[in-house]
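First the structure, which I've put down as structure tokens, then a few questions once you've had a look.
Shown here is a partial selection of chains from the complex, left in place.
Read from first to last, the chains carry the letters A and B; within each, the first residue is number 1.
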Amino acid sequence: MDVGFVGIGRMGRGIAGRVLGAGHALTVHNRTPGKTAELAAAGATVADSVAGACDGAEAVLTMVADDDALSEVVLAPGGLRDSLAPGAVHVTMGTHGVDAVRTLDAAHRESGQTLVAAPVLGRPDMAAAGQLGIVAGGPPEAVDRCRPLFDVIGTRTFEAGPRPESATAIKLANNFVLGCSIQVMAEAFALAGAYDVAPQTLFEVLTEGLFSAPAYKVYGDIIAREDYDRVGFTSALALKDVTLTLEAALAAGMPLPSANVLRDRLLGAIGHGDAERDWAVLAREQLRASGRA
Amino acid sequence: MDVGFVGIGRMGRGIAGRVLGAGHALTVHNRTPGKTAELAAAGATVADSVAGACDGAEAVLTMVADDDALSEVVLAPGGLRDSLAPGAVHVTMGTHGVDAVRTLDAAHRESGQTLVAAPVLGRPDMAAAGQLGIVAGGPPEAVDRCRPLFDVIGTRTFEAGPRPESATAIKLANNFVLGCSIQVMAEAFALAGAYDVAPQTLFEVLTEGLFSAPAYKVYGDIIAREDYDRVGFTSALALKDVTLTLEAALAAGMPLPSANVLRDRLLGAIGHGDAERDWAVLAREQLRASGRA
């Protein structure tokens, strides 16, 4: 399959490597050129424009940082909208907002192209190992055509339905549940600590019981050790995500009170200088909010 | 070991049965007499008063519904304070508030007795099978003396520290984390649903990924099926718990914003007639709050 790939960051490199490794003909493009060297060495063609990555491609995958970057890649002159062949598929794998996805979906439809939103679940090391989860939303026929790609990128593809923004909503919901898990742990550890409970004890009670899951084991451990410089996901990126979540909720006319709590405490953490620390630093913000830190 | 037991409800019966089965001499008392028949048939002595359950006991376990009931059992004339031998231990296994526990701790100390707070994690069927988790707080020597009992009651005893209210705080924190998990799922399922996501899909994304834990599997399933009459824990009891949590936080001078969200939505659910439904009915309350139910 002829595949294009735009956006060779930490996640993109792993995903593109999997596609290449499975024998697909891959043309890659990145705004900053150096990042494609490794993939070129492994056999990928390097294009110096988005249009070049679209040339002859049945599908172009994008993994870019935010909505503005994605809009630029698609809508700017020479972008995907202009360059992708009619009938071809644009698979966007980043975390984006529902408004951006809807706008791009409409733009692709007008050009006879198809948008599939396929945000991924997992970290860069999992991307490189083909261990991601994929949430795919879009016309079933288009999703089916992408399945050979999904099968080498991830271990499981969850089908979100025929609308791309359904996949977007799942990804946002997943990250929202994670963020709130951390915020609630922040509160719970602070409360227990106020009654002389050692954080390790609460960590064990939670993770050996009802909360024996990665979300609690990974982030509960960071909180228990106050090890906020071990960064999985920064407070700044988390604020971006919860803002997208609240925008999606607003567009649906829905209050999300737990998201308000999460956002406000992220704002506090960032205001206190913790923007680039792991978002488990919410635990420190909880202590600040009660005058204990 | 001579053991007394006060409060033979669904949890108490299971726990008392484990103690009896391990060969301890057990005297049981319940305000409503009929409930002790089964234990009597299995060899327990039945006392018709709290004082009778204390007679000769090295330790008396209590499992009663709320703080008022516990205060009555301990402080009323002829209660544990009056009847427990000096040097004996009162092990309270219910979920109580920190104020109540502190008050009773002081009362027991004045009478030369010791309070151990040992709230349990798990349901009645786990109690009967000796599968509970136990969180024990109190003077180490007293906790050690109770260890033979804890070993037959549960699979693991978490040591909360020398103050009984530390165990109380852990239990409240655990239930608070659980309640918020449900509330956050309520919001996440509603948000995804507004974007045409099938609840089963989100359930799988969550529970096969970062949230592969009982809290999410059990309650996420109830939410996905809207099966709120399958009651594990009622909204009314949940409101009692979160109120205790907020009181503990207030006494510690600590805001708990996620607990506010949980309490307010439980109040809404109860106001809409769902007091005796499973607290996963928070998912329905989330829909009501956005005009979708």
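Here is the rule we go by: contacts are C-beta pairs under 8 Å (C-beta built on N, C-alpha and C of every residue); 3 or more make two chains touch, one makes a residue touch a chain.
Source: prediction; values computed, not measured.
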Identical protein chains in the complete assembly, only 2 of which are shown: 4
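We take it that only the chains that are shown with their structure count from here on.
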Centre-to-centre distance between subunit B and subunit A (centres being mean Cα positions), rounded to whole Å: 38
For the subunit B and subunit A complex, residues of the former touching the latter: 98, 121, 133, 135, 156, 158-161, 163, 165-166, 168-170, 172-174, 176-178, 180-181, 183-185, 187-192, 194-198, 201-202, 204-206, 208-216, 245, 248-249, 252-259, 261, 264-265, 289-292
